[in-house]
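With one protein chain held back, the other chains of the complex are shown just where they sit.
After this line comes chain A, so read on.
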Amino acid sequence: MQKMLTIISNVLRGSARRNGAQVVSEGASLVVASRSYADFTPEATFDIKKVDLHRLEEGPPLTSTLTREEGLKYYRTMQTIRRMELKADQLYKQKIIRGFCHLYDGQEACAVGIEGGITLSDHLITAYRAHGYTLTRGGTVREIMAELTGRRGGIAKGKGGSMHMYTKNFYGGNGIVGAQVPLGAGVALACKYLGNDQLCVSLYGDGAANQGQIFETYNMSSLWKLPIIFICENNQYAMGTSVERSAASTEYYKRGDYIPGIRVDGMDVLCVREATKFAAAHCRSGKGPILMELQTYRYHGHSMSDPGVSYRTREEIQEVRSKSDPISMLKDRMLSNNMASIEELKEIDIAVRKEIEDAAQFATTDPEPPLDDLCSHIFANDQPFEVRGATPWTKLTSTS
């Protein structure tokens, strides 16, 4: 029996480069009866796509070693983001979430992979498509969803909404396109100033990549050798404008000019992780900034008010979903290398679903913030002061 298992797992490991799904299902039917956790492969090394380099002699490694633990963690986190975003979609259509809602499904590998390459004591800032990052940076699904529904249990007590969520060392959630990039450089400046060996990851999209303030930031970060990783999440569309229609040069990893850059497959969590590790090492060695372009894709439109099919075809979306889905890719890898069983992953799916349901339940039943909160949090560490209401007779009080 043991010998059979070894033979089978060797065969399965060898097929990791191909679509292992079919092989997996065949193999799974053979081994399922005798599976125990002790039989799982504790770690495996995968070939990952070579990255494109700009002003670099060497790039990240061409292989990535994934432990079973890491794999399960990444799987669970990505699945949580996916389910959370789909739930947000549902709640938005039920008008329980209002305003802006920019969903991240399809791009999970970016958030999870980046976090895999840095630590929680590093810093991160992104734009408005931020729910995934809020999670990877320490937020809970409950708090995130309650913020989307504008309740007092929200991560920003209902005061911020979808685009303004903050956690420790995570500076949002920023609504103004491109503004987060100089902010990220400021955080990096603080890291260098305080000498704490931390770095800041500053994310922006293909749309923001043309912003002048980003080039201003490239300049100052390079000049002052700030420990910042610029990451362009290129999901091919800035709202409804494709990259070909908005950028004279769509090689976003080269747009930093004098800043070394790498272009990475953003749908593969291992690629993203290795690239981030490489970039982090570059920063921490004092060499200054580095730029990463993550080629990724969003399944939803730009926001909930965009069906997302007027500027691209359903076929295109479907093709990405079937060929490059980040969660499927990781799942296939793990199953084909005997790092997890289908049941185990299904259990994770069920657990995630439950977590999302509970969170959604909380988010829809938690009360809205009290009216006393209307004027609070205007100033930090200040005496309470009077705030003018809508009429001269409405005197409200602001507390810190």
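What we mean here is this: contacts are C-beta pairs under 8 Å (C-beta built on N, C-alpha and C of every residue); 3 or more make two chains touch, one makes a residue touch a chain; residues count from 1.
Definition applied: contacts and distances are computed from a predicted model.
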Select, from "Pyruvate dehydrogenase E1 component subunit beta", "Alanine aminotransferase 2", "Very-long-chain (3R)-3-hydroxyacyl-CoA dehydratase" or "Lipoyl amidotransferase LIPT1, mitochondrial", the UniProt-recorded name of the complex's unshown chain.
"Pyruvate dehydrogenase E1 component subunit beta"
Tell me which residue among A:Leu66, A:Val187, A:Val264 or A:Leu345 touches the hidden chain in the full complex.
A:Val187
Out of A:Asn219, A:Ser242, A:Ser303 or A:Ser328, only one touches the absent chain, namely A:Asn219
Of A:Leu62, A:Ile176 or A:Val309, which residue touches the hidden chain?
A:Ile176
Listed in rising order, the chain A residues that touch the chain left out are 123, 125, 156-160, 164, 166, 171-172, 174-176, 179, 181-191, 193-194, 200, 212-213, 216-217, 219-220, 223-224, 373, 376-382, 385, 387, 392, 400
